[in-house]
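Of the protein chains in this complex, one is absent; all others appear in place.
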Amino acid sequence: MNYDVAVIGAGVTGGLTAAALARYRLGVCIVEAGADVALGATKANSAIVHGGYDPVPETLKAKLNVKGAAMMADLCRRLDVHYKNNGSMVVAFDEEQLEHVKMLYERGKTNGVPEISVITGDEARRLEPALSKNVVGALLCKSSGIVCPYDLTIAAVGNAMDNGTDLVCNFRVTSISDDGEFYTLRSEGGDEIKAKYIVNAAGLGSDEVARLYGDDYHLVAKKGEYMLLDKSEGGLVSRTIFQTPTKAGKGILVTPTVDGNLLVGPTSEKTERDDKTTTLEGLDTIKAKASLSVDGINYRAVITSFAGLRSSFEESEDFVLEISKHSPRAVNAIGIDSPGLSSSPAIAEYIVNLLKDAGLGLEENPEYVGTRISCKHFRTLSDAEKNEMIKNDPSYGRVICRCETVTEGEILSAIRQNPKATTTDGIKRRTRAGMGRCQAGFCTPFVTELIAKELGIAENQVTKTGGGSRLLLGKRK
Amino acid sequence: MNIGEKKEMICINCPIGCVVTAEKTADGFIVTGNTCPRGEKYAISELTHPTRTLTTTVRVANREGAYLPVKTSAPISKEKLFDAMKALSTVTVNAPVEQGDVVLPAVCGESDIIATGSIK
Partner (left out) sequence: MKKCDIAIIGGGPAGMAAAVSAYDNGVKNILIIERDEGLGGILRQCIHNGFGLHRFGEELTGPEYADRYKKMVLEREIPYIVKTMVLGIEQGENGRHTVTAMNSESGVFTIDAGAVVLAMGCRERSRGQLNIPGERPAGVYTAGTAQRFINIKGEMPGKNVVILGSGDIGLIMARRMTLEGANVKVVCELMPYSGGLNRNIVQCLNDFDIPLRLSHTVSKIHGKERVEGVTVSEVDEHLRVIPEKSEYIECDTLLLSCGLLPENELTKGAGIELDRVTGGATVNQNRRTEQTGVYSCGNVLHVHDLVDYVSEEAELAGKSAAEFVKAGCKEPEYVRRLAVIATGGVRYTVPQRVDVTENPDDIKIYFRVGAVMENVRVRVSCGEKELLLQKKRKVAPGEMEFVRIKGEQLTECDGDITVEIVK
């Protein structure tokens, strides 16, 4: 199949880029190494839409963060993704940190961040009663928010696919050749995809992909560990609480998630590219540091811990968003670490413009549909609307995941709608089945059965997240 | 066991789990530590002919994906547990099945395998 554009990587950058390209009359293919979308840095990060006071003025990070954050609410409304403008605080524990907070305020003003102010410790505690008494002041940013990064990516890829974009998973690009008109992307397995333009949004693998067409970048993997607490704890703070960055690091944040849990983390540790392990030390560090800013975090209510990898440059701080120096129809999106999620809608737009600069013709697609309905839509309905839906499709009346109240109808919809879920983790990220307090103890057998039935495979062929991650190892004798 | 030799064991008859001691004598065993007569029986059986109840499931041929829970109607020799599992691996039943129905008579020449559940 010959495409106009191949987007390499189905993370938030690639996904939103594909969704932005879907407006135009183009043949687009998303090429993903993993078994599903949103498996890299997108899967495990702080899930924050930052205000934009942190990046150094005039950098791409500064510009795109402020712009992306402003676009986020609208984009999420269009894609039926839950976004919450909950606001944030950067808290200071002493005068020196307070100076830094004031510097961030000035920076925010320069960057054009709306609704920021510096407040006293008492004012901060009035807004967030769980804040430690040691907080002497804070930067309050009302314009920041929270969003689920994989939810956003799944919705964006789904929307692109609904408009004709192809998604090819399990395709790790190992070579790229260029005949002047078409790039040929080859996978490990020898499969080929041809495209006139490529967007390299391969996250932590983007430097390796860039080397395939002659660009030289070197990324390092940084691991961040997190702990997620039960929904019972989600109300401890209503805003995202950052600590003031110091020489020792960026500090540990405490935030509600858009789904109502409490998230604490991350650590930041240079590591190997495939190391997503959580560690005893990491989890202990989170506990000790988070408790500095917020009192009463109930670690007995931790329901899971996880680690995510981000890709950073060691030398430079900024995103690389450019047309390749060696390959004129390739666009690089490299080193998209924080605030990558916040910037993502603006990054996508920026990439589309780079493609245009590289010669891609952009003709509006009159059939373009800019909205998508999530498989989780059911739970947002009124009782009367739910009953209407159950009457038409009784599977919406059967609860499969009791902790998150996820129905069979929602799970089936996740398997049937773009991008189709084929694994239990895929179901989990699309519907939240298995994401609650029992962590899939009760629903795994039911979800496995539904996937097997829908895909027409044996239950013991169902995987957790593709590849060799089989859940069951055969029938009993 | 030699005469005068003692063995300590935990009775498995009920959740109390008494620690019972059996001493070999010329004409049998002296059992101490048990809180009920079943403890004595257990200790002697454990030293002479240990038995266990086997519970497992068998496939229901005419019900897609269904399994029927079954058990031995009385304890069988401990060393025959795996043989019994093997014998049962090829056994299937056809619904309807009532609790108590014999699924396989005299497994390994010992007690019957009976249904512990019902399938309509």
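Order as written gives the chain letters A and B; numbering starts at 1 within each chain.
As a working rule, contacts are C-beta pairs under 8 Å (C-beta built on N, C-alpha and C of every residue); 3 or more make two chains touch, one makes a residue touch a chain.
Fair warning: this is a prediction, and the values are worked out from it, not measured in the lab.
Asker: Tell me the shown chains the invisible chain touches, ordered by label.
Answerer: Hidden chain contacts in the full assembly come out as A, B.
Asker: From the list A:T59, A:N85, A:N170 or A:T304, pick the residue that touches the absent chain.
Answerer: Missing-chain contact among the listed residues: A:T304.
Asker: Among B:T25, B:N62 or B:Q99, which one is in touch with the chain left out?
Answerer: Selected residue, touching the omitted chain: B:Q99.
Asker: Please give every residue of chain B in contact with the chain that is not shown.
Answerer: Against the missing chain, chain B presents residues 9-15, 17, 52-57, 59, 65, 67, 69, 71, 78, 81-82, 85, 99, 116-118.
Asker: Applying the definition given at the start, please give the residues of chain A touching the unseen chain.
Answerer: Those residues of chain A that touch the unshown chain are 227-228, 232, 274, 276-280, 282-283, 302-306, 383, 386-387, 390-391, 394-399, 402-403, 405, 437-442, 444-445, 449, 459-460, 463-477.
One rule holds in what follows: only the chains that are shown with their structure count from here on.
Asker: Rounded to a whole Å, what is the gap between the Cα centroids of chain A and chain B?
Answerer: 54
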